[in-house]
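One chain of protein is taken out of this complex; the other chains stay put.
For chain A:
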């Protein structure tokens, strides 16, 4: 019973077609079964553009403005993708195009949280050596590690900088990160460095006593 009405009424519309103007039995255009083409043919071509001195001048203004904006420090390029290894040719390729002079906004007009930590880092680097001298903040682990790595380290200062930088979690400097990585690898292992035996002494020793058995 319920299905009958539905099946019967499929060919009919809900309103009287004559009122809208379609007479009975009139040929309607075939219904479209696919989406319209991407570039449909246009019966009416668009009107040509306005030409004149004003239009040309505004065009020149627009293009110059766009070019100028690209050179200003407001145009932020995404951070250069990190390369796995530094290559010699990088110096001669696009690496030379550094950011133009960084602009210095008036920080009184911006919320304090937007101020980047650059200044703090510079201060850290400058005060780190003095920190070492002025504040002998005794960190026992630090002293042990320092003594052990004294032979391997060429520059004690850089390691102190890394201590200071480690405290700053929002550090983004790529230089700092590279050094940081090395230091982390060398200092955060549990093994004392002097225990590492790279095998040279072993081979040297065995050359002397050839008559002893090697297990």
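In this text, contacts are C-beta pairs under 8 Å (C-beta built on N, C-alpha and C of every residue); 3 or more make two chains touch, one makes a residue touch a chain; residues count from 1.
Criterion: contacts and distances are computed from a predicted model.
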Protein name, per the UniProt record, of whichever chain is missing from view ("Signal recognition particle receptor subunit alpha homolog", "Ribosomal RNA-processing protein 42", "Autophagy-related protein 101" or "DNA-directed RNA polymerase III subunit RPC3"): "DNA-directed RNA polymerase III subunit RPC3"
Touch with the omitted chain, as defined above, among A:38, A:114 or A:150: A:114
Residues belonging to chain A that touch the chain removed from view: 13-16, 19-22, 43-44, 46-47, 49-50, 54-55, 57-59, 61-63, 65-66, 68-69, 71-79, 100-106, 108-117, 120, 170, 172
